[in-house]
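Here the complex is missing a single protein chain, while all its other protein chains stay put.
As written, the chains take the letters A and B, and residue 1 is the first residue of each chain.
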Amino acid sequence: MTEILWLVFDLTLLILLLALAWLTCATRDVMRAVTLFIAFGLLLAIVWARLNAPDLALAEAVIGAGISGALLLSSIKDYPSKQPDRKQSRVMEGMINVMTLALTGIMSWAAWHALEISDGVRLSEQVYAQVPASGVSNPVTAVLLNFRAYDTLLELAVVLVAVLTILTLNEKRPRAPEIPAALLQSMTRWMVPVLVIMAGYILWVGAHAPGGAFQAGAMLAAAMILQQLANTSMQRNINLLLVRILLVMGIFTFVLVGLWMMSLNDDFLAYEPAWSGSLILIIEAAATLSIATALTLAYMGGRPAGWENANKTRSSTAEDGEAL
Amino acid sequence: MIDALAIVSIFCGLFFFLSGSIGLLRLPDLFSRLHALAKADNVGLALITLGIILIEPDPVNDIKLVATWLLVMASSAISSHLIARHALRESRDND
Partner (left out) sequence: MISQQLLYTLAGIGLFGIGLRATLLQHRLLPRLLALNVCGAGVFLIFIAIAYQGARQLADPVPHALVLTGIVVAVSATAMALALGRRLEELDDE
């Protein structure tokens, strides 16, 4: 009986998911498509929770629906809404439809056969055997920051490269001229500290429960985005040197720990077993701050005013004084 | 007995969510839709939280669940206010 109920639940969830995805891709109005995409992200978070992936549910809700939604919503007005609609030729459209359908069919058949004949041997047995020795008890954190720490290091590098591209290409998006609502400003005054405390908690608890650096970093970024939406005078008070330091602190700490461990244990990022827990926490804390800064800068859309002069000395060029 | 109460509570919460969604689809105006959504969803969430607390009472988790409900209420109130304010200004500009 419970099997049938679970099957009904799964089918409802998946039909809703596919319907939302189809509507997101097939809507003409961009604003409606972005809103449907945010709803799709939240539904996907529920799917992750159903599939025993609570870390991912947290990450999808904060990053996929929250940060990504804010990013896309603030970019809608960058593009003219009355773009001429280039009509695809019917033949090309039909061919693309048929090709995609055929590809989906082949992949489904392959997945069905692969799942039937698979022998079920996984890395998970070895991973769970080694988790107690890794310094944390949350297996996902152990995999992310101990067994596959290289991947996380390169991921931080990818995020940094993306933010550097954004900073190089564009200036910060201009502020909306209207004054934000008084209710929003007073809510932000208490909501932002609550979000910061929650982010710290999620960072700390990632060692033994669902959580971790990425969820905490994205929550901090959400707090900063909220602060930006509610407080128009924040931009003039940012210490840009601090922003630059925070941006690279994650990778810097990671590589520093790796080199230090290399001097002790002859291998890059080979943690000393007694210190693994503390090392992971240090790396995660630095990564949280870096990711928060990176995502906030990505939302702002470009470099803030005075970026070029952030650490120039006073005596170099003539136009120093005006941008700061 | 407690479990039956919890199930009743969760079903009542689901009923409130359903009525809020029907209001979203069927009501004519932006303001009335916002009204239906904000009110019905908050009460629905309160009932579902009550049901979950009744099923597995654990003091730390109970505090977290109640805090979640309060934060959702606050954010939905602010969002509804901002959407309504923006819609009011737009309709005033268009007149």
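Quick note on the criterion: a contact is a pair of C-beta atoms (placed from the backbone, for glycine too) under 8 Å apart; a residue touches a chain by one contact, two chains touch by 3 or more.
These numbers were taken from a predicted model, which means no experiment stands behind them.
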Touched by the hidden chain, restricted to displayed chains: A
Message: One chain isn't shown here. Among A:Met1, A:Ala129 or A:Val158, which residue touches it?
response: A:Val158
Contact partner of the left-out chain, one of A:Ala133, A:Leu169 or A:Val194: A:Leu169
Statement: Listed in rising order, the chain A residues that touch the chain left out are 3, 6-7, 10-11, 14, 17-18, 21-22, 24-27, 30, 33-34, 37, 40-41, 44, 47-48, 51-53, 55-56, 59-60, 63-64, 67-68, 71-72, 75-76, 78-79, 83, 86, 88, 93, 96-97, 100-101, 103-104, 107-108, 111-112, 115, 122-124, 127-128, 139-140, 142-144, 148, 151-152, 155, 158-159, 162-163, 165-166, 169-170, 212, 214, 291, 294-295, 298-299, 301-302
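Convention: only the chains that are shown with their structure count from here on.
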Message: On a C-alpha centroid basis, what's the spacing between chain A and chain B, in Å?
response: 27
Query: In their complex, what parts of chain A are in touch with chain B?
result: 181, 183-184, 187, 191, 194
Task: Under the touch definition given earlier, write down the residues of chain B that touch chain A in their complex.
output: 71, 74-75, 78, 81-82, 85
